[in-house]
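Note that one protein chain is taken out, while the other chains of the complex remain in position.
Let's turn to chain A:
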Amino acid sequence: MLLFVSVSSKAKIKGLEKIDRLFNTYANSSLGMIDPEGIEALCSDLGVDYTDVRILMLAWKLKAEKQGYFTQDEWQTGLKALGVDSLSKLKKALSDLEKEVEKPSNYEDFYTYAFRYCLTEEKQKSVDIESICELLNLVLGVQFRPQIDSLIEYLKVQNDYKVINSDQWINFLRFCKEISFPDLENYDATQAWPLILDNYVEWMREKHS
């Protein structure tokens, strides 16, 4: 009995060892975590661009708290959840990860996470327009290209808002999912849509009249 325990725990330790070794490859030793430089290195080893949405998905899977950093805990938990302990396995896991995120049950969670991930300062509640545009493009661009392009155009020309809060963010997704495009026929400004979307729809309707 004792033998079994020690064997399985040895196996566990061995598995964890590989994950930790991988961690140390990219970690900043003085910080004790992977920093932006490390992530860049990881990206190039994985063969994806730094700005690729799959890295964001990885951060989501790791439940990373701080943008640009992975702690050891996050790394361990995340890679265990992915079931990988080597770079090649991680590479393969990335494409599976895409499918996992796209599942309706996960997608909203990922979408909300993407916004939170951008709140880099303590007590920060909103994200600046420029970053939001990039994020929208990254996260929703593929699935809702026409809406996102138009929305980004508007966000850049309007003056009412310099930042976007989480409520507005979540409603962008709802907008893409629920409102018919480009006619916007079923949009009703008397309903609970955020004002920024009311303004966007007004702008669109004026443009096309």
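For this structure, a couple of remarks:
Throughout what follows, contacts are C-beta pairs under 8 Å (C-beta built on N, C-alpha and C of every residue); 3 or more make two chains touch, one makes a residue touch a chain; residues count from 1.
Simple rule for what comes next: contacts and distances are computed from a predicted model.
Hidden from the displayed complex is a chain whose UniProt protein name, among "Tetraspanin", "TATA box-binding protein-associated factor RNA polymerase I subunit A", "Cullin family profile domain-containing protein" or "Large ribosomal subunit protein mL46", is "Cullin family profile domain-containing protein".
Within the whole complex, the absent chain has one touching residue among A:Ala81, A:Val142 or A:Leu195, and that is A:Leu195.
Only one of A:Lys103, A:Lys125 or A:Arg205 touches the absent chain when the whole complex is considered: A:Lys125. Not every partner is drawn; the one left out touches chain A at residues 125-126, 165, 167-168, 170-171, 174, 189-192, 194-196, 198.
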